[in-house]
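Removed from the display is one protein chain of the complex; every other protein chain stays in position.
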Amino acid sequence: MNTQTAPAAIPIPRMPPTAPAPVRAPAQAVHGLIVVDENRCKGCGLCMGACPKHIIQFTSYFTPRGYHAAELANADACTGCSLCAAMCPDAAITVYRATSFSKS
Amino acid sequence: MTKELWKGNEAIAEAAVRGGLQAYFGYPITPQTELLEHLCKRMPDLGRAFVQAESELAAINMVYGAAVTGANTMTSSSSPGISLMQEGLSYIAASNVPMVLVDMMRGGPGLGNLSPTQADYFQLVKGGGHGDYHPIVLAPWSVQEAVDLSYHSFDIANTYRTIVIIAADGNIGQMMEPVEMPPMRELVARDRGWELTGANGRERRKIVSLQLQPEEMAHVNELIQHKQEQIEQNEVRYAEQFVDDAELLVVAFGSAARIAATAIKHAREKGLKVGLFRPISLYPFPSAALAHRAFRARKVLVVELNAGQMLEDVKLAIGSNKMVDFFGRMGGVVPMPDEVQEAIEHAYVKPDFHHTEKLHSLN
Partner (left out) sequence: MIADSNLKIVYEKPRALVDVVSHYCPGCTHGIIHRLVAEVMDELNIADRAIGVASVGCSVFAYNYFNCDFASAPHGRAPAMATGVKRAQPDKIVFTYQGDGDLAAIGTGEIIHAAARGENITVIFVNNAIYGMTGGQMAPTSLPGMKTTSSPNGRDTLTTGMPIRMSEMLATLDGAKYVVRRSVHDPAHINKTKKAIRTAFENQINGVGFSLVEVLSACPVNWGMTPDAALEYVERDMTQYFPLGDFKGSAK
């Protein structure tokens, strides 16, 4: 078998590993709250179309991945209905509800 | 030990069952269909998996599925069906999972005919699917030898996590010979660290063949090459007859070797010093042993049921300083021993030239 010495390994640039999104809580909420993991969000905007209160907007800044992520524009109005999370292709949204309002 | 009369196809199937076959997937094609028919009752009777697939393409992919779970799995076909399986074989080779394949070669190319040939040699030995890999290819010349190789095929496949191919032809598949059948083995469950069995209690596993980064694909290829180096060291198999004083060395495998052996016996009775070198492992090819044996002979005659395929590996092994002639019949024509004997005598007496004379018929 003809084997030559392999050339020195070329470092392959890789994306940094995903870190779990820090929970911006502990926080209080009136009814509900969403937290968007900016490492996962690709700025597709589908959550905005799904939100019945129209309280999700794009961030003004770029995330490290180069997207405008989604963010909650008006936390007081959020009911934790989860329609945004249902729509999200990247499972980037965690939804909270205030316990006094939970129906379970 | 008791010998029983067994038809080649059925004997190979039964030997595989006794050797530990757990899952068989196949498709009917002459001249190997009896193998599938034997298993379609035997496997369910033993509680083992059997599916008659919708095509050879589906069958090899079912084998791939069973193989990634670590099951001893096998399929069988004949030349046109083997062509269909090449995609699957390439993926299986890239995945380093074990399996066994039986090829009963028939006339080709194309739909060809049902008669025996050895014309799949390139397709099997050179790794007929895309990419760098070689299955282990074993060529029996009798039903007993086919039984022995089939019985041990899963051991060999599992040792190297590779494809083992039993390469025979319609002669061997259809003929009936007395056979000592080996005993049934117990099936043993194992976890060798790679099987897909559900991640319960352990890290999840994946078996894939896509490696987008060239450096990683190169690494996978290096593993395959390393495995093949070990196979080339350990799995060479061949047999010899009348070689010690042979001046003309006949090289043949499978059915062609059976016919040549008779021809050599008759030639010996006439005083010709002819011997037979019979590769049993076509990959790894017994190059070193053949080169050693050919060195002592004056000439070499390769006999095959094709247009000259193993011929090329013989010439590679022997080098350019020896006359290597060829006698073969194509299209499923099976020569009689006296035809081969005529070719032997012709080669024996002719002056040595270094260009290969290929004879397909002596008319």
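For clarity, chains are labelled A and B in written order, and residue numbers in each chain start from 1.
Convention: contacts are C-beta pairs under 8 Å (C-beta built on N, C-alpha and C of every residue); 3 or more make two chains touch, one makes a residue touch a chain.
None of these values were measured; they are calculated from a predicted model.
Although one chain is not drawn, the whole complex shows that of B:V68, B:A263 or B:A343 it is B:V68 that touches it.
Of the listed positions B:N9, B:Q22 or B:S281, the one in contact with the omitted chain in the full complex is B:Q22. Mapped onto chain B, contacts with the missing chain fall at residues 22-23, 25, 49, 51, 53-55, 57-59, 61-69, 71, 73, 87-88, 91, 196-201, 204-210. Residues of chain A in contact with the chain left out of this view: 15, 17-18, 20, 23, 25-29, 32-33, 37, 39-40, 42-46, 49-50, 65, 67, 80, 82-83, 85-100, 102.
As a working rule, only the chains that are shown with their structure count from here on.
Rounded to a whole number, the gap between the C-alpha centres of chain A and chain B is 56 angstrom.
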